[in-house]
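After the structure tokens below, expect a handful of questions from me.
With one protein chain withheld, the remaining protein chains of the complex are depicted in position.
Naming follows writing order (A, B and C), and every chain is counted from residue 1.
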Amino acid sequence: MIIVMQAGAAAREIEEVQAEIRRLGYTPHPIYGVERTVIGAIGDERGKTRLQALEAMAGVERVIPILKPYKLAGMELRREKSLIAVSAGVVFGGPKVPVIAGPCSVESAEQICAAARAVKAAGATLLRGGAYKPRTSPYSFQGWEEEGLKMLAAAREETGLPIVTEVMRESAVELVARYADILQIGARNMQNFDLLKAVGQLRKPVLLKRGLANTIHEWLMSAEYILAQGNMQVVLCERGIRTFETMTRHTLDLSAVSVLKRESHLPVVVDPSHAAGRWELVEDLALAAVAAGADGLMIEVHPRPQEAWSDGAQSLAPERFVRLMDGVRRVAAAVGREV
Amino acid sequence: MIIVMQAGAAAREIEEVQAEIRRLGYTPHPIYGVERTVIGAIGDERGKTRLQALEAMAGVERVIPILKPYKLAGMELRREKSLIAVSAGVVFGGPKVPVIAGPCSVESAEQICAAARAVKAAGATLLRGGAYKPRTSPYSFQGWEEEGLKMLAAAREETGLPIVTEVMRESAVELVARYADILQIGARNMQNFDLLKAVGQLRKPVLLKRGLANTIHEWLMSAEYILAQGNMQVVLCERGIRTFETMTRHTLDLSAVSVLKRESHLPVVVDPSHAAGRWELVEDLALAAVAAGADGLMIEVHPRPQEAWSDGAQSLAPERFVRLMDGVRRVAAAVGREV
Amino acid sequence: MIIVMQAGAAAREIEEVQAEIRRLGYTPHPIYGVERTVIGAIGDERGKTRLQALEAMAGVERVIPILKPYKLAGMELRREKSLIAVSAGVVFGGPKVPVIAGPCSVESAEQICAAARAVKAAGATLLRGGAYKPRTSPYSFQGWEEEGLKMLAAAREETGLPIVTEVMRESAVELVARYADILQIGARNMQNFDLLKAVGQLRKPVLLKRGLANTIHEWLMSAEYILAQGNMQVVLCERGIRTFETMTRHTLDLSAVSVLKRESHLPVVVDPSHAAGRWELVEDLALAAVAAGADGLMIEVHPRPQEAWSDGAQSLAPERFVRLMDGVRRVAAAVGREV
Partner (left out) sequence: MIIVMQAGAAAREIEEVQAEIRRLGYTPHPIYGVERTVIGAIGDERGKTRLQALEAMAGVERVIPILKPYKLAGMELRREKSLIAVSAGVVFGGPKVPVIAGPCSVESAEQICAAARAVKAAGATLLRGGAYKPRTSPYSFQGWEEEGLKMLAAAREETGLPIVTEVMRESAVELVARYADILQIGARNMQNFDLLKAVGQLRKPVLLKRGLANTIHEWLMSAEYILAQGNMQVVLCERGIRTFETMTRHTLDLSAVSVLKRESHLPVVVDPSHAAGRWELVEDLALAAVAAGADGLMIEVHPRPQEAWSDGAQSLAPERFVRLMDGVRRVAAAVGREV
């Protein structure tokens, strides 16, 4: 930590801050400038948010953390990329770029099987579909729950595609884990810490979506919650952040992909469908994501988008998804990856 | 809904959109302009997010919802303010402005009792304190859980102040409800819909904090989740939203207080401590909140802020809280309220 | 500056950074932690953005500025509030809270005089009205320019109210200064540095609006541009920042008022009309601004809002402005001010 004293802080105040730093188990290193004194507090900062409380002391202007707050998610303990294997040949973090595709919601056995066949034919490697749906309105379709999981399992049976599906509450983790190949934690639950601890108890891959208004730091701290429970199979998923722009549903933050390559060994998948909120933009953004170095894609595809029970406006019809996959293959090759 | 067709949409496309509108149970009302055709879809929009999927149809530019998506939280079914009574004399939504005060975390029996005595002496009407703590880092103090609830109960016993405390997971709702007078849903859980349904089953007041990046619309929809389960005792709490400004932790949105007076009958409390993140700003913002028409305040007060286990930088020392209460009383009187 | 080295930075890299710090005229103070080395660079940071370029050196993680970049706008050289006098009895920064009111645009001699009479009758102390209008669309009314200034002068003649009006370009500064009592720099021009330098040459008060997406730091730096030219009569004006919320036009940031009291001696006026974008919210926010400690208000009032050429939706009709002034008087008294 760096503790910046106010201009004109009294000698006694500087003394008291140093005493408090020692009391908390750190060694103070004061630097006396002409205008201001700055005190370095040396020691392990992680988990020590108490140092931040020094801001309540007289004469202190602000307290600046220096160390990264994440240990297991960061690069200091592990420098090479983590490989998260879902099944034979489906691995996140390696040279291949797996593509997760499918509808927002599982609506019926027919719909999810049709979607699975279509996305498989186009080259997708995993199937997505929601059985538990976090909906803004209590009056919207909330998902078929276990029935939906069974429909997903049937689609996997038929096509061989591993399945990614969301879990929204601790009490459903065990059940969802019985069916899913990857459990998804949705954007709205990125800081549902009890749910994070629960999936941390599993030994199955978890896809952790970034919250709408969460910084990359906070996102890695949420990954840390899962890792700290012993589940090292975490895949991050960027899906757009909230900004003032209204022509897209959210703003896809592809810089996050590039930042995360430098900050973490965890693979990063990009979901351009939720970010854009409009199907016309999905292909461009998918190509951009791969060019930026994404380790995977997640794309909403529905057999008949205009009849979708949710997210129809951002879902691709199967023929458009075929086109997207063609582009993705070419761009992946250009950056030394393959799909 | 208003469906805006693209400039130059074909007559056949306009026809197909109207057919689809009819198929979904609505009556289409086309308006043919010189440049563009616009179609009104008359019928109850709520819960009908499927109309939005028309954006996937050829020739459609965008779909604009017209009706408010909330029914129970809105003013159409109930125009007078809801009065949420916590105990004799402590009512949110009436002429009195209850003040909730206390530390971020319950740290020890001594600390919470000292805090309770101090805030009561200054005129607070409810005690806050966290027994379950949603912390960004898994290595930070996570709360004393049931032990903390017991300490809160002891502080209530001693001072008579009703208690407000957070519940973070469905499985703890019953336990927390046994101790708390008001259950708080934190900002990070504003869209934890299973938790909302669970507190909706109670018949106890719920304080619903606004999510960091949630619109007022989404916030009211989350209240709707609780109300739709039959629990009509919802108090909203504005606590700052995420913006680009870094001199405050979040940006307190007092416009929300004014908007909500017009959109909802639910009382609105303001928490300037979490919004500001710096104790020096709390008094000014508390006064502003009351002037804007807030129905209550929530203020972090700690017996010794610089030793707080969490949120020390934004907690008031007791003597500063006394000063704040003096100001609040004067401003409340100026706007026809009392504390 | 604090230069944070990467974990594992080589000794040679640490050496080179120190050499570069010395080359730029600073003294390096390294602090060697277990995981990371941090180097303090002691010396005057202001104007030395070149230190930031050290981020391009091998082994450097980031460079954190410590000193405030503003000198004249900050509290270090001047601790007591600046008093900006516009005319006898109209002073910003003292115990009185001047209220600027009037229409968005000067539309006609009749309209501006009617507005001036109405706001004066209600107790306003200055008249606003735009003769040069920054409009998003080139097809919108762009203002009557010098003709409009003459209409404003006539309204001043009749009512005695000093006038506040916007200047948008350097080449018009001299002309506008001939008519205006305070020159307004609009939000969109907050970082039009040539315009800032031009009004810095004047010896007349300048009202500097905060840019839509500008931090408080950047705002004070823009004030510094004016002050550095020798014009010490700067009044700041908060008018809402851009966020994701769509029920208001912008989000009024009243925390800025409280922050600025601690960061600067310059008075701060609040404009709730542009922030809210809806007349119904203006009164609540005006009261809140005064409670938070604002040194003035700026309110849009139009004789017939529904016929306004611009900003009709956010303008108050005269009778509503009367009501607002009553509330403002009471709240001002409650916080020891008067109107």
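As a working rule, a residue touches a chain if its C-beta (ideal position, glycine included) is under 8 Å from a C-beta of that chain, and two chains touch if they have at least 3 such contacts.
None of the values given here were measured: they were computed from a predicted structure.
For the full complex, can you list every visible chain touched by the one that's not shown?
A, B, C
Decide which residue listed in A:1, A:17, A:252 or A:313 touches the omitted chain of the complex.
A:252
Can you work out which residue in A:114, A:288 or A:317 touches the chain that's missing from view?
Hidden-chain contact among the options goes to A:288.
Given the contact definition stated above, which residue among B:7, B:58 or B:121 touches the chain not shown here?
Counting the whole complex, the residue in contact with the absent chain is B:7.
Tell me which residue among C:52, C:108 or C:201 touches the hidden chain in the full complex.
That would be C:52, which touches the missing chain.
Could you please point out the chain C residues that touch the chain left off the display?
Touching the missing chain: residues 20, 46-47, 49-50, 52-57, 63, 69, 134-140, 142, 168-171, 188-189, 191-195, 197, 211-213, 218, 221, 224-225, 228, 242, 278-279, 305-313, 315, 317.
Could you pull out which residues of chain A are in touch with the chain that's been left out?
Residues of chain A in contact with the hidden chain: 213, 215-217, 241, 243-248, 251-259, 261-263, 275-276, 280-281, 284-285, 287-293, 327, 330-331, 333-335.
Would you write out the residues of chain B that touch the absent chain, in ascending order?
Residues touching the hidden chain, for chain B, are 2, 4, 7-8, 29, 31, 33-36, 38, 40, 42-44, 64, 66-67, 76, 242-244, 246.
Everything that follows uses one rule, which is that only the chains that are shown with their structure count from here on.
Whose Cα centre is nearest the centre of all Cα atoms in view?
That would be B.
Counting only C-alpha atoms to place each centre, which chain is farthest from chain C?
So the farthest one, by centre of C-alpha atoms, is A.
Determine the centre-to-centre distance between chain A and chain C, using the mean Cα coordinates as centres, and give it in whole Å.
38
Just the number, please: Cα centre separation of chain B and chain C in whole Å.
From the centre of chain B to the centre of chain C is 30 Å.
Using Cα averages as centroids, what's the distance between chain A and chain B in whole Å?
That gives a centre separation of 25 Å.
Which residues of chain B are in contact with two or more other chains?
213
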